[in-house]
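Structure in structure tokens, see below.
One protein chain omitted, others in place.
On to chain A.
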Amino acid sequence: MDRDLPSSCEQSIRSPSENPAEDSLSPETLASLRSLVITPSTPDTAISSIFQTLTRSLQLSRDPLVLHHTLKLFSDLASHRPSLSSSVSELVRSHALLSSDSTRLAAESLDVLASIAERGGTPVDLDDRSFVSLCFGPSVSVRSWLLRNAERFRIGPHVLLTMFLGFTRDPYPYVRKTALDGLVGLSKPGVVEDLDMIQGCYCRAVELLLDTEDYVRSAAVRAVSAWGLMLVAFNLETKLYWSDNLFVKLCSMGRDMSMEVRVEAFDALGKIEIVSADILLQTLSKRVSGTTKGMGSFGQCPAAEVESSASSVAGVLVHGLEDEFYEVRKSTCHSLRTLTIISAEFSEKALNLLMDVLNDDSMYVRLQALETMLHMATYGLLKVQGTHMHMFLGSLMDGNMSIRSATRKILKLVKLPNIETFKLSVDGIIDNLERHPQDEADIFSVLFHIGRNHGKFGMSIINEVFKEMELASEGKLGFDTARVAALLILAISALLSQGQHACNIPPIIFSYAVTLLGRISVALTDIMNQDALLAYLSQCSRSTRFSAMEFNLREDKPRLPAVTIASSSHSSNEINGTVGSPFQQGEDVAANLQYQAMREPMEVASSHVGYHLEVQDEVIRSMNLIFAKVKDIWPLIQSGFTNEVLRVLRSFKEELATFTSGSLRSVGAVAFALQYLRVVKQLAKVWEHFLPARKLCSGMGELDIALGKLETRLRELKSRFTGLSLEQELQILELLLLTCTLRLSKVESYCQVASLKKLSMTASHVESILKLGSIEPSNFMSEVGKLSYLTRTSSFGAPCDPFLFKELLKYFSLEQFVVFGRIDHIKAELVVPDNDSENHLPFVPRLPVGIPCEITLHNICSENKLWVRMTMDDESTQFVFLDLDLFGSSDEVRKFTYVVPFYRTPCAFSFTLRICIGMECSFEDVPPVKRYGGPDRELTFLCQEKEVHLSMTLGFNSSGRAVESDIRPKDLDQLCMIILNKCMLAKSWS
């Protein structure tokens, strides 16, 4: 593109002036040189002369502005012309800008060198001395830049520590903040081992808690927390002393005026694992306790600090819970999770507060409060009292489904102190059932658990109610009423309660329960399957006394093998291995159930039999909890509560969004979970069309669009994540199968053949995976397999019956996803720098134009085929292949700048391109229509589409700047010719 070589720059390149002093380049020239540098089509000869010109400028110029631009250009040169990067690096290095008097320029040269090094050049060896002397320069921006970028120069941790620590004294708040952030980064075990040093850092950070700037204070809280925890961990003997000290310091920030600071403070409080009981209790009362005043002691605080410490701790958690900002309230609720474990007395008092939080106006806060309670319940710390019941059971009436479900989770585990609270709870649950019938399955399950945990109470209720029932109905029970169904569940569960010796539940109740078998068994899938339930019920309806005794005999030796076989064999929730036969001995069933009853509550909470993997990462664990919840909403999708489902999914999504700052390992998992939620969301939308009521009311187009979306989402789920296990892959394939089946089961659906082909391809894929591992296929998979085999064997293209496919849908049920290993998210970021609707890239109509893109690729290996897709306003598309071998070798993150050529520029003043990066799906076996020069397979897009604005360059004035003039469209063609000629001329020069 040397045609638009401006004359002045042309001159400066071609003929070096005799007088070097006059040779300094004007900013305009430098700017136009830049356009040459970043244009990929500029010939190498021009580039090398630019390189020489710049070299001269670097050597001769003393003007800092010119030097600044020159360095910038060198950096561009190095990034656009990888071949030149080593000479640029050498030049900048040799030019000894590092030792020049301007620290700003030195920092800029360092930046150039470092970015070359990051693209695979020779690493920058900045010695500690020069780093320190640069930091000590007068320029504040350089100072904070260096502190922020210290990691790029591999400075020794001790020098860094000294720098960071020293600059916490800087008069500029931003430098102080950067220094504190740097200190947080160094607070890793193994970096600083010296106690004095750790204390020094801690105390320095503590001093900055009083800074005038909000952001410094919030960085200081982070630093205090990080170094305080180091101190706590340093020595067992002083552990409590430092822990108390840290706790008090953090508490003193709980009343800061800045919301960010408060959130940091409460987050940090949740990381403390040990603290003196009196300090902890003081956080719940705004009044300083009498014993503190009287005894003059407060935890491990020095005597002189008792008063001030106590007053800064006083009631801080209460303040946190009633804060104006929900972020603070939520963070406080969350930190209570760890704090309640420290002291039982504290947890009891904190619970009183938490119960009140259930009245909060923010759903997030209520949910977090419930999750904290669940956490307390799993640790056996949830001591519910009569006074709590109104608030607590009120959550069962909440309009939000997640709140109700979270409340019920707690009810499953909670130990109720007396029969009054038990009755209240049962009434509450039944109210919930009457108000929100869609919760039925979960409610039955809760009743079952609660009945089993409180057998005695359950039985006394049943006996009372049973008489009434008998009397009122004269032997005819209205089974359809929710209340009766709920009570029946309670009755059959009470029998399984541990330590329940005398059982006097009328056997007739069990016969009644048999009539509800279907509904009950759906609810109890995590405990037993339908057959086992039937066996149990029929056994008990004959004689409860007998079976109860039988259970007690077996109590001490539960039939473990039966269960282990069942649970290890496959990932489904049903126990149907050896206990499959409905007519087996009742004792087996009983033993089985007893075993379930004795399992840890934690395990029951996660309610996933056969899930024995150790999941340590908390994020992963909460992710799995979400997956479990997603599984729970399948019945809702099936019965068409789409709006409810969408709302719940949205709340999951928000929950997931809180895990943004996690380990690398969890980042991928979070992205995966989000994508999975999108799939389920789309599935719910699609399913709506298959409900009986919706048969005729929606147009086909709508369904097709929805199905297409679902396919795209699934494709992304399938191809944009690596590290999935076979089971997980199988689950995704099952969803794919489902999509095909859905497509095929609509009579009106077009492209039957293609869908059929896709189905059989996917089915054979599934088969091949099944052969690999010892994974059992789900019912749906095997049924689809059979049908697909049938269609394959029959003559191809034969019309297939949509009803056959529709039948298949019955077998499908959403299974729980379990994440354990590391999942990597394949993604890309694409930035077109300096381009927006205001700043257009110049182009010449009908000539190719280069679009400079800064591209970052994550987790892409060299087997992946990447394409850049560019779409114009008229939907005409062009693909450019990205050869990964050209851009660095690291698989995890590649960052590079690439100038994408776009050939077919329209004859227009300006136009907009939509540009994005896609990856060929390797698994997609159905090749799409071949495009000339485009990808062979369907693309999965790895980033958002970016808009690139281009506008025409019309002419040049004497200084080489582009000039826009008023020109009528009909003159355009002529103009293009002129420009073309001009270009020819330019070419002939070089």
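The working rule: a residue touches a chain if its C-beta (ideal position, glycine included) is under 8 Å from a C-beta of that chain, and two chains touch if they have at least 3 such contacts; residues count from 1.
Rule of thumb we're sticking to: contacts and distances are computed from a predicted model.
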Request  = Assign the chain not included in the display its UniProt protein name, restricting the answer to "Cleavage and polyadenylation specificity factor subunit 3-II", "3-hydroxyisobutyryl-CoA hydrolase", "F-box protein GID2" or "Mitotic spindle assembly checkpoint protein MAD2A".
outcome  = "Cleavage and polyadenylation specificity factor subunit 3-II"
Query = Which one, A:V318, A:M781 or A:I860, makes contact with the chain that was left out?
reply = A:V318
Ask   = Considering the whole complex, which of A:P43, A:P82 or A:G394 touches the chain not shown?
value = A:G394
Query = Taking the entire complex into account, which one of A:P82, A:G120, A:G137 or A:G185 touches the absent chain?
reply = A:G137
Touch criterion as defined above, residue of A:S94, A:T212, A:S768 or A:S837 at the omitted chain = A:T212
Request  = Determine which one of A:E307, A:E767, A:E807 or A:E945 touches the chain that has been left out.
outcome  = A:E307
Request  = Write down which of A:R62, A:R154, A:R169 or A:R650 is the residue touching the left-out chain.
outcome  = A:R169
Key: Hidden partner interface residues of chain A, rising order   = 135-138, 143, 162, 165-170, 196-197, 199-200, 202-204, 211-212, 245, 255-257, 286-287, 302, 304-305, 307-308, 311-312, 314-315, 318-319, 321-326, 352-353, 355-357, 359-362, 390-391, 394, 397-400, 435
